[in-house]
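What follows is a structure written as structure tokens; I'll ask about it next.
In this view, the complex is presented without one of its protein chains, the others remaining in place.
Labels run A, B and C following the written order; every chain starts at residue 1.
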Amino acid sequence: MIGSLRWSRFPSVTKSSRYLGMAIGIICLVPATLGVVAAAFGWLPHDPLQFIGESNGGPSLQHFLGCDSLGRDLLSRLWAAAAYFTPPGALAMVVALSLGVVLGVAESLGGRFWGAISSWCLQVMDSLPKFVLVLLVAAIARSNLIWIMAAVGATFAPQIAAAIRSSVERLRAAAFIEAEKSLGVSMTRIVFFHILWGHARHVILAQLMSLMAYALLVETSLSYLGGELGVQEPTPSWGNMIALARDGVFTGNLLPAIIPAIMISITILGFSLVGQGLLQLWEERA
Amino acid sequence: MKGTVQVEHLYKEFGGSGLFGKWGDKTPALEDINFTLEKGELAALVGESGSGKTTLGRCLLGLIKFESRKVKVNGYDIASLGGADEKAFRMSAQMVFQNPFSSLNPAFKARDALVEAIRVHDPSISREKANDEVEKLAALVQLPIDRLNEYPPSLSGGEKRRVVFARALATNPDFVVTDEPVSGLDQPIQAQLLDLMRKIQRRQNSTMLFISHDLRLVRFVATRVLVMHRGRIVEDAPAEIFFHQQGPSHPYSRELLESAFHPDQLFGPQVQQSHPERGSGGCSFRNRCKFTSTEMDQPCATMTPPLLEIKSNHRVACHWCRNQEADR
Amino acid sequence: MSDSTLSISSHTLPIGPRSDSGRLILGLLSLAARELIATILVLIGASLLLFLVLKAAPSEDHLQLRLGQSTSVTAEQAGETFASETLAGQYVTWLEGVVTGDFGTSKALQRGRPVADLLKPAFFASFKLLAAGLFLSALLGLLAATLSIFRSRNPLWRITLGLTSLTSAIPVFLYVYALVAGGNRLIAWGAAQQHWQIPGWFPLPMSPDFVPWFFAVLILAVGDGSLMDMTQRFGSELRHSAGDEHMVGVRMMNISVPVVIARGFLPGALSHISRRISFVLGSLVVLEAALGWPGLGYLAWRAAAERDMPVLLGAALLMAVALRLVLMVFDLVGTAADPRRRVTK
Partner (left out) sequence: MSDMALKVEGLTIYLEGRTGMRRVVNKVQMTVPMGHIYALLGESGSGKTCIVQTILGLHPGVPGVVSGTAEVLGLNVLEKLPKYVELDESSTPTAIRKDMHGWNRTIRDVWAPMMGSKVTLIPQDATTALSPFHTVGCLLQKAISNSGKQLGREELRKEALNWLRRMEMYDVESVSNRYVHELSGGMAQRVAIALALASEPRIVIADEPTTGLDATLRIQLIALMASMVKNRKATLFLVTHDMDAARILANEVAVLYAGSVVESGPVEKILDPTYKPKHPYTWFLLESERRLLQGAEMFKGSRSISPPDEGCPYIIHCPRAIERCGAERPTLTPEGDEHQIACWVEGDYR
């Protein structure tokens, strides 16, 4: 009776504010999603690579957000950049998920030998600074975004594995895994259905959200810094759009620099807020 | 073969460190366990916590590795289970775990847990049919049907135990190990659950190993009592003898029985003494034993008493009891 | 009750050192020894991983590693002998050089200069920045977390918390861009107003690099999600620590509550910080690259841009070593703070 009531000296966050956070997060993700959808269906207002407008032209009915210094439509480029980033970003998620799940499950359920081996692998990955490893891959792969994002995913695998490990430890301490085993449930079903889907789902999703935020951060940072490491012109990226418009500040052309900056910030904010909301949802349920 | 348990010379050690578990100290958990159970028997395994009761139960179901000459449950050799054999064995032997709060996945409804238990051995059963089965099971363990749609955290302790019990019964097992199935519950609920268990066991004529630390719970349920102390079985007696006729023989069993039924007699100054170190030879109970004398040449201090029959079906591991029996 | 502890009502305990401090020191020493071995193993693994990544590249980048590692032969000769070795042989040769402090020579960045000479001064500059950034981030995060817990129902604090999320979502390179642009505008404005003739008009001390350095630290502490992450993790850690079951006993015994909360909080917080270092190192690279400050991060970025592999690998390994050592120290501190982590198996 009492057990079902909420007990905590410091109630974490009220329900309303949690949903508020999630809602704000989702709203923040809307512009980027719109871009992906628009680009996928070919609804972009203009060709993002064509010099059609006047250089640094202001917003008009034809160009909603104006044009960049080379006369390309800003809105089209903005959306095209989101669409261009999506497949590599998804790849990062896939890599992180598969690597993290394999290593995490092997670490916590693979017995002593495989456990030690995969734990070593994870520690090795974790001990190298993520961004530097990505730099290395970027240097080798000659700024191929697919490879860069695969590296981001790989460096994020320890985080996924940690979520799985803590989940398994919890269930094991609770004798749950053994109970299922004695029932005759196969190990595959225990791992995928009970542990990954039933227990670790929220945490893994939250980690994937923060992975997406990080991947976006890495991509834009590399593209902004230049040095043939990130996305190269003329392919649009929010990072190289800012880099191109960097000096516009001094000539009064703020828009081409500020709009991608806002897009980057709110998209990252959206990913982190959704991830945070998922974590709180999980914390409350557990 | 179904419903029988044969255990010969079972040993189990815990511990060991390093990559392959080869280094470090090992703690013996079970030493030289021997017993057999016939079909339809309800044996109670009693002893204080840490005596290895649960470990023995897990060994019998092949959940952990152990060393033994022969352990056969339902006719399956547990040490060499694998493949199809294992699947069939898992269907015929079940365990009700100690902690129902955790042996159910909090993310799935009670109904889903039961459906899974039914469908895991025969995936051809449709969901609707499995649902019907589940409702039958719920009726069997006297769980209201509407409680099946709750998530485990919102079930009460007794209800959770019923769900866990129903899950173990889902495959119609011939052998069930119930590990402290009612501990931590209120007395009325304990009584109800025990009653239910006994009825079901009689109806299905399955063999059951009932692990408990409380002899009161065992008294009217068990047909056989196995007393464990520090990883050894020290007494194995029919319930009739243990509770009614002459009472238990081993001093430890006597103490257990007294603490359960006549707590007042135990009052007064007690001398708490250390247990002898494990594996140091001699009887593990000797320091607490009322009957052993302090002379060191006594066999109690030097020789581990073997589990020997003093009467038909009644085996005790105690030097003193054997002497008594010889004197008689 | 686990079955491996067979001790209820048995009152014997394994004989060990009597005093608590003795046990603590012994336990920590053995832990430190074990961790050191693990660290060495992991670092070998890290170097192997780096080497393999380089080797996997379609180009012959990995051959750069041997360039100039020994001085007696010419670079070309060394490269040729290196190329003729087996993969394992190449790795061992490289690792041997790295362990003895010979990272090879720079290929593009400062052609011909030993990498070790480049890395050493850069490392200390970056380390200072990193440590300050982490410390500030932890401090701000702790502050925000404490407020969010103890004043959780006050709307003002909610807004503050929302602001931490918002400020934290802005990437470091944007902050740097804004900082540089803002600074330049300020200076330009000053010039336009002819303020440069008036001594002391500039509101901040211009001379030593302290002010920009402090801003850099602040950016490192806030940007790239650092502050938000710290606040969130610290908050949940504090909540766990303060809501732990033993608080009942602690309150009833009149033991100081804040001390107990802090001791429960410390190990988890330290492990969060150590997990965060890896990310902050990335921010450091971006920060230094964007500001053009000499440091390990700048070096790494330049090396990557110019495909100067010996320098990049050297920087990565140096960062890994520092990271593992910090991790080890944090683990020891956490273990010292919480006796529950000291259980020797």
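One rule holds in what follows: a residue touches a chain if its C-beta (ideal position, glycine included) is under 8 Å from a C-beta of that chain, and two chains touch if they have at least 3 such contacts.
In this text, all values refer to a predicted model and were calculated from it rather than measured experimentally.
Remark: the omitted chain is touched by one listed residue; of C:260, C:277 or C:299 this is C:260. Within the complete assembly, B:190 is the residue of B:54, B:190, B:249 or B:284 that touches the hidden chain. Touching the missing chain, out of C:243, C:294 or C:334, is residue C:243.
Interface residues of chain B with the unshown chain, by the touch rule above, are 48-50, 142, 156-158, 184-192, 194-196, 213-217, 219-221, 255-256, 259-261, 263-264, 266-268, 270-274.
The set of chain C residues touching the chain not shown comprises 1, 5, 7-13, 15-16, 18-20, 23, 153, 243, 245-255, 260, 263-264, 338-340, 343.
Simple rule for what comes next: only the chains that are shown with their structure count from here on.
Of all chain pairs, the one linked by the largest number of contacting C-beta pairs is A-C. Comparing mean CA positions across the assembly, the chain most remote from chain C is B. Remark: chain A and chain C have CA centroids separated by 21 Å (rounded to whole angstrom).
A straight line joining the Cα centres of chain A and chain B is 50 Å long. In chain B, no residue reaches two or more other chains under the touch definition.
Contact of a single residue of chain C with at least two other chains is seen at no position.
The touching residues of chain A, when paired with chain C in their complex, are 8-14, 17, 120-121, 123-141, 210, 213-214, 217-218, 220-221, 224-229, 239, 242, 246, 249-250, 257, 261, 264-266, 268-269, 272-273, 276, 279, 283. Put simply, chain A touches chain B in their complex at residues 1, 3-4, 112-113, 116, 171, 173-176, 178-179, 181-186, 189, 194, 198-199, 285-286. Residues of chain C touching chain A in their complex: 38, 41-43, 45-46, 48-50, 53-54, 56-57, 59, 61, 149-150, 152-153, 158, 165-166, 168-174, 177, 181, 184-185, 188, 224-225, 228, 232, 236, 238-239, 242-243, 247, 277-279, 281-283, 285-286, 289-290, 300-307, 309, 312-313, 315-316, 319-320, 323-324, 327.
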